[in-house]
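FYI, not all chains are in this one, though none of them got moved.
Each chain gets a letter, A and B, in the order it is written, and its residues are counted from 1.
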Amino acid sequence: MRKKKVAILASTGMVGRRYVSILSSHPYFEISCVAGHESTGKRYGDIVKDEGLNIGYAADLLIKPTKPEAIDADLIFSPLPTEAARRIEPLFAKAGFNVITDASAHRMESDVPLIIPEVNPEHLRLIDYQKAKRKWDGAIVATPNCTATALALVLKPIHELLHVRKVIVSTMQAVSGAGYPGVPSLDIIDNVIPYIENEEEKVQSEPLKILGTIKSNKIEDADIEINAMCHRVPTTDGHMESIYLETESEADPEKVTKALDEFIGLPQRLNLPSAPKKPIIVMQDKDRPQVRIDRYAGTIPGMSVVVGRVRKGRSNNSIMLTMLSHNTIRGAAGSTVLTAELMLNQGYLS
Amino acid sequence: MRKKKVAILASTGMVGRRYVSILSSHPYFEISCVAGHESTGKRYGDIVKDEGLNIGYAADLLIKPTKPEAIDADLIFSPLPTEAARRIEPLFAKAGFNVITDASAHRMESDVPLIIPEVNPEHLRLIDYQKAKRKWDGAIVATPNCTATALALVLKPIHELLHVRKVIVSTMQAVSGAGYPGVPSLDIIDNVIPYIENEEEKVQSEPLKILGTIKSNKIEDADIEINAMCHRVPTTDGHMESIYLETESEADPEKVTKALDEFIGLPQRLNLPSAPKKPIIVMQDKDRPQVRIDRYAGTIPGMSVVVGRVRKGRSNNSIMLTMLSHNTIRGAAGSTVLTAELMLNQGYLS
């Protein structure tokens, strides 16, 4: 199979570099284009210093301007900042490109699929409807917020088992979630910050769309009430989520554990390259998962979420658990690449 | 007024030293006795090096054995470890001493008052009942767990306003809560540990007793369901609690804020020396309280809990808020000294 050509927008940024690194040695994709706002015309390898990231042949590519007419690709990865994403991504989609975006700009639009490959691969069907409705040759597909991704992934098997009614989630998020330079060190050493801008809104809304079902060409949100309290703590990578949930049926921690442990999705069945053997790893030790020790657990480092301390709350219909996910892998680039693999497999890139 | 004589058990330990430091310059109390397990007979100042703690005249006291017959005091402060407390504190109470203990050993016994001076000063009445029932000349009074203290303090005015039904609290606790040497640094740098031994049980049960009411000489627990998830994070001092609660009546964040902000207790009305002007400080900035910045807020550093981000949850009868308290001051020695001041004022030390 000929590799599909992919282009990366904002390729000199922190997330863009990670895409270049991942995709420069990917079995399905080859980087045909790196785009950027500055340094256009320069050699990518002269602009991006290799700091532990292997950028391979991409070093020799010349940086292109962020314009549809300058790009040749079957798929566009867009880690653009929100405002730029809002403006620029539709231009690419209109020009016939499939765009996968990490930005929040279009996530909640009713015809944009917000995909976690293990959770709602069937939402990719919205692509056809989006193209028809917007009269575009291409389409926009979105990756959810990092914290929302991990939450939705864990809720999926529990919701199927017990119908989740209500969630109270308190997060302890790593500084890499704020990008670079991000959180000043003076703000976080020996400290906890009980606020992350716009984060709680996303955690409260995105999982409902992800866990929703397509009805008449649009998504009907899952009927779950999510209450989120988000905190920044002094860790580098790995978001912890402390989750309390109430279910319609009586909750048995052993059955919940089993459902989490046995959960696999379409990417596992298709054996996609970035699909971890287990999307959810359940630990039994009472003091696990721990951020520094477990953030790379599993067969594809950083792609599994790790759950521990599954236990009953005070009421019969409640469950409490702790969950860890790697915010810049499963919560960002890793998940997006898995979505791209799924789109290719499902015929959306032809 | 002649100062009351106080003795400190385990006086060479970490908390014991703090008692010696606080009480060596206290307007109501004078240290007549420092006791210890080891080093008995030695000069206190030769054993305890002054590391930023001013121990004043106590330096010249000789360390006594931990036996009732060796002690002369109107009141005993006991920061003994749990097992020793279970065994030794009753010996002192039986011998006629009033003992205030930080240990969990006797906290949940039905005739032992578990006191937060601003919350349940009236529970001191259990002392008389305890003496009668146990045929003791003295009595045991207990200080709650640090995390439970701060939670009960914040719940008090909200419960009075709206009747709290259910609480889900997720904590981010400082390493000083584990004592010294406590948490190994290898376990906490760039890490979060989602488990603290026995902590959740205490947080779920102690506030119910504290917020309870005396009925027929025993305490009837408050009818609140508390679900606690406790985490250790890389901070030195100051526990954060992220709190979601459901109330019987509809919850208005402004009214809750007002009730928290205006709350004062008996210690404030009595103007006790260790009583902060405001037991609860409410901050308006959306990213406060923060651990390193706010842990000493208020007129008596470390004695006020600091609340922020009071807001509605997704349902009408819910409130979310963030709270910070200094775990070794309001959560331990500071609170206990305030209880001692209250006991003196209320005539329990005559």
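Heads up, the rule we're going with is that contacts are C-beta pairs under 8 Å (C-beta built on N, C-alpha and C of every residue); 3 or more make two chains touch, one makes a residue touch a chain.
On a predicted model such as this, the values are computed, not experimentally measured, just so you know.
Colleague: In total, how many copies belong to the whole complex of which 2 are placed?
Modeller: Every protein chain is the same sequence, and there are 4 of them overall.
Assume only the chains that are shown with their structure count from here on.
Colleague: List the centre-to-centre spacing of chain A and chain B in whole Å, with centres computed as mean CA coordinates.
Modeller: Here the centre of chain B sits 43 Å away from the centre of chain A.
Colleague: Which of the residues in chain A come into contact with chain B in the complex?
Modeller: 168, 170, 172, 189-195, 204, 225-227, 229, 231, 233-236, 240, 242, 244, 286-293, 308-309, 313-315, 318, 320, 322
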